[in-house]
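For this depiction, one protein chain was excluded, whereas all remaining protein chains were kept in their positions.
The block that comes next holds subunit A.
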Amino acid sequence: MSIETERSSTESEVSGLDYEETALTLGLPGGARAAGSDPERKRGFSQTVDLALGTSRNDPRGGGSGRGGGGGGSSGDRSDESLDREVSRSEKPPAPKARVVGWPPVRSYRKNALKSCTFVKVAVDGAPYLRKVDLEVYGGYEQLLSALQEMFSCFTIRNYPNEERKLVDPVNGTEYVPTYEDKDGDWMLVGDVPWKMFVESCKRIRLMKSSEAINLAPRAPR
């Protein structure tokens, strides 16, 4: 009932837009936008809103000009989704970014420049060459290690019972521990922090021989 009152008092006569999002509901403002707010538009903004921004999924990096997911779905579904989001991410700021083609108006040069800063160099102790990987391409540690394994082709991954992951050179049995240098210049073991945090803070990766890795900060006991 109160929602109805809110809506009638805030709805603008001029634009006819539905200001439900500013009413007192549990939904995130902007997240539960009603479909068809402007049905005359050929390509209304509301129809291109990409609502696939839930915390449970990896954010699909569709590129700067990604065409929105086409909206779709009933209002009911959307408000459920936004409720979940509200509960699980109450600290995050309200409106999830909507994906509209070509909006916000940022030059592609700038988008690309800021995008590609997740390339990191990978060095292997004893190998005379470096490789570069784009961390954004991988969904998690498993994929990254598989990629490293393929890249340096001489390793196999060995999983230890306590969930440590090591890369092993089958020829001489030398173990390598994946380590990385973070933004503060400290060397850490790969795998300690959540993946997204790792992607943001990793400057470069070094596959260190196990024997040398004893000086690194020990893992917190699980």
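Quick note on the criterion: a residue touches a chain if its C-beta (ideal position, glycine included) is under 8 Å from a C-beta of that chain, and two chains touch if they have at least 3 such contacts; residues count from 1.
What we mean here is this: contacts and distances are computed from a predicted model.
> What is the protein name, per UniProt, of the chain that does not appear here: "Coiled-coil-helix-coiled-coil-helix domain containing 1", "V-type proton ATPase subunit a", "Alkyl transferase" or "Transport inhibitor response 1-like protein"?
"Transport inhibitor response 1-like protein"
> Considering the complete complex, identify which of A:Ala113, A:Val137 or A:Met197 is in touch with the unshown chain.
Per the contact definition at the top, the residue touching the missing chain is A:Ala113.
> When the complex is taken as a whole, what residues of subunit A touch the one chain not shown?
10, 12, 14-15, 17, 19, 22, 30, 40-43, 45, 53, 59, 61, 64-65, 92-93, 95-98, 100-111, 113-114, 117, 183-185, 203
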